[in-house]
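Take a look at the structure set out below.
Rather than the whole complex, this shows some of its chains in their spots.
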Amino acid sequence: MAPITRLVLDVLKPHDPSVVAFTTAIGDLEGVEAATATVVEVDENVKTLRLTIEGNDLDLEAIREEVTDLSASIHSVDQVACGERPVDDPWLGN
Amino acid sequence: MAPITRLVLDVLKPHDPSVVAFTTAIGDLEGVEAATATVVEVDENVKTLRLTIEGNDLDLEAIREEVTDLSASIHSVDQVACGERPVDDPWLGN
Amino acid sequence: MAPITRLVLDVLKPHDPSVVAFTTAIGDLEGVEAATATVVEVDENVKTLRLTIEGNDLDLEAIREEVTDLSASIHSVDQVACGERPVDDPWLGN
């Protein structure tokens, strides 16, 4: 299987655990080299995060399990990249 | 034939298989070096993906067959690049 | 004559041949190093492509002939670059 090198996830998270605790827990998972969480919406009981994860061979199911253990949920998968080198989407203008 | 080095495809995909399973299956095809799928619309039964694929000699028919095997369909081809080196479209501002 | 190094063409193409067949046929022409076709509009019978071609000494007439052989037509020439090195248009913000 082509290894996944980047995932961008839309995550709903209660206010507890904090964004920091949440992001570092994701960063601790095997195969995760780096994770960046951007808060895109704050509601009364929940925060919406756009979570960008990079690694050499990411495992979405392990990530989903950890997200669930952290009382959060993956609302949607916004981007998946796999392969030998990173390829940006030419329409996003990176 | 000038080898195809990049394809950007608009893909309609049922919710199953997942974006990850879909993208890695594309990434496993012969000649595909990297693939990035960005989710651009989510409807009740279907997701619309913009799928950017790079390689040294991409075969659209093999990709289309795999897409079909994955219960999805190529709605349109948005960009095709071929040749010795990548050439960006100056109007897209990459 | 100063050799042409980049052409950006607005092309009208019937749905057959496909964008891939069309682009690789252009990429096969003598002097063409790389070609990128971006689909900018899809109508019932025709697709509009913005076709960016780079090379060391492009021949528009040979390209036009090939475009015609492919049942398509050059609707307009959007950009022509010639000379020893590439010069970007400062108003396009590349």
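Order as written gives the chain letters A, B and C; numbering starts at 1 within each chain.
The rule we apply is simple: a residue touches a chain if its C-beta (ideal position, glycine included) is under 8 Å from a C-beta of that chain, and two chains touch if they have at least 3 such contacts.
Because the structure is a prediction, the values reported are computed rather than measured.
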Copy count for the complete homomeric assembly [3 present here]: 7
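Methods note: only the chains that are shown with their structure count from here on.
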Chain centre separation in whole Å, for chain C relative to chain B (CA means): 22
For chain C, residues that touch 2 or more chains besides their own: none
Name, in rising order, each residue of chain C that touches chain B in their complex. 8, 18-20, 22-24, 26-28, 32-39, 42, 50, 52-54, 78-79, 88-89, 92-94
Please give the residue numbers of chain A that touch chain B in the complex, ascending. 1-7, 60, 76-93
